[in-house]
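First the structure, in the form of structure tokens, and then the observations on it.
Removed: one protein chain of the complex. Kept in place: all other protein chains.
Entry: chain A
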Amino acid sequence: MEYKPIRKVVSGNYAAAYAALHARVQVVAAYPITPQTSIIEKIAEFIANGEADIQYIPVESEHSAMAACIGASATGARTFTATSAQGLALMHEMLHWAAGARLPIVMVDVNRAMAPPWSVWDDQTDSLSQRDTGWMQFYAENNQEVYDGVLMAYKVAETVNVPAMVVESAFILSHTYDVVEMIPQELVDEFLPPRKPLYSLANFDEPIAVGALATPNDYYEFRYKLAKAHEEAKKVIKEVGKEFGERFGRDYSQMIETGYIDDADFVFMGMGSLMGTVKEAVDLLRKEGYKVGYAKVRWFRPFPKEELVEIAESVKGIAVLDRNFSFGQEGILFTESKGALYNSSAHPLMKNYIVGLGGRDVTVKDIKAIADDMKKVIESGKVDKEVVWYHLKR
């Protein structure tokens, strides 16, 4: 069958819901929270209309939502959920369970700032706070990447048996309508065949216990297996991303998408919808003669260390844009990327710009101003200040 995309004008949240539908998810358990709610509302609509054969489990909290997903996934079902901010934080304990039990659940997290003060707007600190749970994390730049990301996340997750989070921005993507090229069901089915589970609790002839007590004599080996699965995932992500490109025309074989890096003095590095603005700004800056590029981190876990080293070797500086913050230290991507480069031969000048927390707009004008500041860093050959709270009212 020849690939002819079905173009629909949808919000980021509806793109996520359609991707879950096309991935033929079998179980959905979720709890409403702004700005995620319209994802699960749309899925409920698919079920009510008879468009989808999905077991929908209403629950009393996000902790229970993830617990229900774990149970469903442990029977071998393809399982989906979605949440945001406080809801994701409430899931925290269960996130460790899902990854430790090696269940390839896919969840969409709509990035929303953590309270207080109460906020419903875009901020990456919620998902990045779940860094060490063992989940993979994919950051979408636009609605198309939300849709593609969910489909690829299932394929990668079910290959390495590790759960995956697909992350999109509050409102900037979740409630903003854009054209999304969707894939005919038949072709999605070819790309994403039914799940082959590692084990199943529904096999009553061979009963098993999952996640039972492991003494100090055994626990260590299981942690190593999960660590190795993340390493393996790097390879699988590239393969799946390449296959996706060959089938549907959008290549995701790079864990870090780059632009203009060949002759760039410095690059902007960041994640999510923010990078759409950066690309726009870089196009304009190039016309004005700035030797600048961009590096959009698509997958934050597993962390694309090798790709980052390659990029860092070719530039003099990296301006890391963090729409998140780790209190007592700095932006989270900044810490991660410096750590990844420490033992490599690449030591570019690195400066951290804290931007857009709680949905503060990050505009092309802002990126241009940061470019001017970073240009001074490159020219002087030293980082004047490591971390800058860019928008701060003074």
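Rule of thumb we're sticking to: contacts are C-beta pairs under 8 Å (C-beta built on N, C-alpha and C of every residue); 3 or more make two chains touch, one makes a residue touch a chain; residues count from 1.
Note that in this section contacts and distances are computed from a predicted model.
Chemist: I want to check something: the complex is missing a chain, and I'd like its UniProt protein name from "Dehydrogenase E1 component", "Transketolase", "Nickel import system ATP-binding protein NikD" or "Ketoisovalerate oxidoreductase subunit VorD".
Modeler: "Ketoisovalerate oxidoreductase subunit VorD"
Chemist: Tell me which of A:Y56, A:Y199 or A:Y260 is the one touching the absent chain.
Modeler: Missing-chain contact among the listed residues: A:Y199.
Chemist: If I consider the whole complex, including the chain that's not displayed, which of A:V210, A:V309 or A:V364 touches that chain?
Modeler: Final answer for the missing-chain contact: A:V210.
Chemist: Among A:C69, A:A101 or A:I183, which one is in touch with the chain left out?
Modeler: A:A101
Chemist: Among A:E2, A:E221 or A:D262, exactly one should touch the missing chain; which is it?
Modeler: Reading the full complex, the residue touching the unseen chain is A:E221.
Chemist: If the missing chain were put back, which residues of chain A would it touch?
Modeler: 100-102, 161, 198-199, 207-212, 214, 218, 221-222, 224-225, 229
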